[in-house]
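To start, the structure under review is shown below, and the notes come after it.
Just one protein chain is left out here, and the rest sit where they should.
Chain naming follows the written order as A and B, and within any one chain the residues start at number 1.
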Amino acid sequence: MAVKDQLAALEAERNYEHPIYDVLARFPGLDIATTSVDALLEWGAKNSLWIFPMATSCCGIEFMAAAASRVDLDRMGTIVRGTPRQCDVMVVAGTITVKMAPRVKRLWDQMPEPKWCIAMGSCAISGDFYRDIYSVIPGIDIVVPVDVYIPGCPPNPESLMAGMMRLQERVSLKRAGKPVPKDERPETHDKTIVPKIGRFEDRIAKDPNDRTTRLQELSARTLKVQGLELPDESGE
Amino acid sequence: MAVAETPPAAPVTPAAQATPIAPVTQVAASTGPLVPSGPPRDGPIPPIRAARTPRTDCKPTKAFVPEPHLDLSTYEADADLMTLSLGPQHPSTHGVFRVVLYLDGEQIVKAVPYPGYLHRGVEKLCEKLMASNITPIIDKNDYVAPMTNEQAVNMAFESLMGVEVPVRARYLRTVLAETQRVASHLLWLGTFGMDLGGALGGGTSLFMWCFRERELILDLFENLTGCRFHYNTHTVGGNRHDVPAGWPEMLHRTLGAIDERLDQYLGMLEHPIFSARTKGVGVIDADLALELGLTGPLLRASGVDHDLRRDAPYHAYAEVDLKVFVEDAGDCWARSKVRIEEMRESIRISRILVDNLPPGPICSTKPLKMVGQHKLPPGQVYVGIETPRGELGTWLIGGGANKGSSPYRLKIRSPSLHACAVIPYVLPGCSLSDAIAILGSLDPVMGEVDR
Partner (left out) sequence: MSAVEARVAQLEEIFLRFELKAESDADNKTGGPLVPRARHYELAQALKEAGWTSYVAVVASHWLEEKKGETVVDVEHFEVATALRSVGAGTLVAKWRVRLELNEDIDSLFPLFAGADWQEREQYDLVGVSFKGHPDLRRLMMPDEWVGHPLRKDYAIETGCAPWR
């Protein structure tokens, strides 16, 4: 399956519905409470975004600085936890390599719904100047779906805070547990720029005889990065 | 894990009681059933080893046979082994680093590290770039101390090209390197406090303190270079940014404030819980440290009196009287002590040098703008400097097939790589909780290990 189709499937899976709606639907007459429950859930979700730091490199240090005394990210209700099982937001801070990408995918899968992902820094967005390097994933959004991109190398703690506020806006764009369709969104939220970046497969199509791209493709296939499958780790 | 039917572990022999910290070689060399050695957890805290005089004539005194590759098939203990994969995403591995631990109960029998989760191919990238473009990329290697990274690579270029650095730039580089050392050690101390968990009043309080101080130094650098984190302030032949008005006073204010608080941190070393978690844990003796190519605070904490700043002075280190701190125990506590004392010394040097900053130009070359403006002559040089983590070296090969201004091959000798290579030698025999303390005390930066 191509990466694009897999990403579409990933996005479709994220149409999460809170179990409380089952209860509401079971009792006739309680449907009218849906709106208030919506508001309550939304308020709770956006003010308690617990962060799972996928901090790999330099951006991880700025992430720590954001969580530390001067900027204090905790005042927004975000608490940094070391385990994916308790968290809502994965902040990918730093370069992701082909060796690390399957682990990122596995940790993302371990997070409970609803969940969001922030790509912090140029490396996580596009690979930055490591983009053409044999071992670097050019942008984390070929592995996990990304909600907010925070540019910078690395972004200041203030930028991270702005990104978190942007994510709070995004969280509030949910109705009845489902994301609001794009055409119904307010105008301000429609301006999110998703970077348009060529991927491995595009480049392979460009020049099939290039030795490097062939080697990269071969290695990527062996590693199943494109297939987003995990290598068997039991043997190590 | 051990099941109920298993007989109790072999009794501790009197010899083992006399020396509670089993040497690494003992664990590896035993061919029979491998009994977990090391101190019992519920007993008294083992004393650190008897003090020795610091060694200056470092010659190999005994035939040291390292053997980290323990064959697990020889392991015949009754309890089964449990395999625990620590990392690559774990808060205490300081980045993305994976150690596979083989545990017998809580004792580590074998530890196999797997680096390479942040391999970004910097050396390959540098083969395509000229010197002024390499500097901001080298910044990202050791992202805790970018200043010293830049200096290491630019000094290699200066050495190969034969470029002289003005006196003022040499003084300024020394000030920046030493201030960066303080910031780097502060970050280490904060994360080390987090690693030790609740040992220091709630875990994150030390982290908060250290980042409060570190932000002051980042402000200082931001005033000078305009960047908070990756500075790109060094270039071939000098520095880009001269000292702005009022900067020396700002440096005095900042470092003075940090200096006052260092006593608190030194007092913390005597905290009973901190001592219990670090004293006698993860002992690296001088022979092992030298064998493994350890440098910097790790080597000095093992009792080897070696510091490139004093022994092979570069920058303006020859102008100051540098005190080098050597601890003899070689455990986590000694490494903490050495780093905190180094901070005080760095503050002292920076404050002296910034007062005596000589006038003159800051850079001896024109800014590199065009490809081919400066040609790299063919040849090979190695330049090593003392960063907060140890000897960071750059092996630069010029000329070759691409006869431009980009290097033919650039190899970075990173101190963190050697620090991580210690793990299979030190972890066996420790308990799982000690492993976290040892990993934290090594202070590896994964960007530098994997590059």
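General remarks:
What we mean here is this: a contact is a pair of C-beta atoms (placed from the backbone, for glycine too) under 8 Å apart; a residue touches a chain by one contact, two chains touch by 3 or more.
Just so it is clear, the structure is predicted and the values come from calculations on it, not from any experiment.
Residue-wise, the contact with the chain that is not shown comes from B:E391, picked out of B:E391, B:D434 or B:E448.
Touching the chain that is not shown, out of B:T135, B:T295 or B:S336: B:T295 (per the contact rule at the top).
In the complete complex, the hidden chain is touched by one of B:H94, B:H119, B:R170 or B:H185, namely B:H119. When the whole complex is considered, the residue among A:V98, A:C123, A:I140 or A:V171 that touches the unshown chain is A:V98. Listed here are the chain B residues that touch the chain not shown: 56-60, 64, 66, 68-69, 115-116, 119, 121, 123-125, 127-129, 133, 159-160, 288, 290-295, 304-306, 308, 311-312, 377, 379-382, 384, 391, 393, 395, 397, 400-401, 408-409, 411, 413, 417-418, 420-421, 425, 450.
Counting over the whole complex, chain A has residues 98-99, 129, 132-135, 198, 202-203, 206-207, 210-213, 215-216, 218-219, 222-223, 231 touching the chain that is not drawn.
What we mean here is this: only the chains that are shown with their structure count from here on.
With each centre defined as the average position of its C-alpha atoms, the distance from chain A to chain B rounds to 32 Å.
Within the complex, the chain B residues that touch chain A are 85, 88-91, 95-96, 100, 114, 116-121, 124-125, 137, 140, 143-144, 187, 190-191, 207-209, 211-212, 214-215, 218, 228-230, 446-447. Chain A makes touch with chain B in their complex at residues 54-58, 60-62, 64-65, 68-70, 82, 94-95, 97, 99-100, 103, 107, 129-130, 133-136, 153-154, 156, 233, 236.
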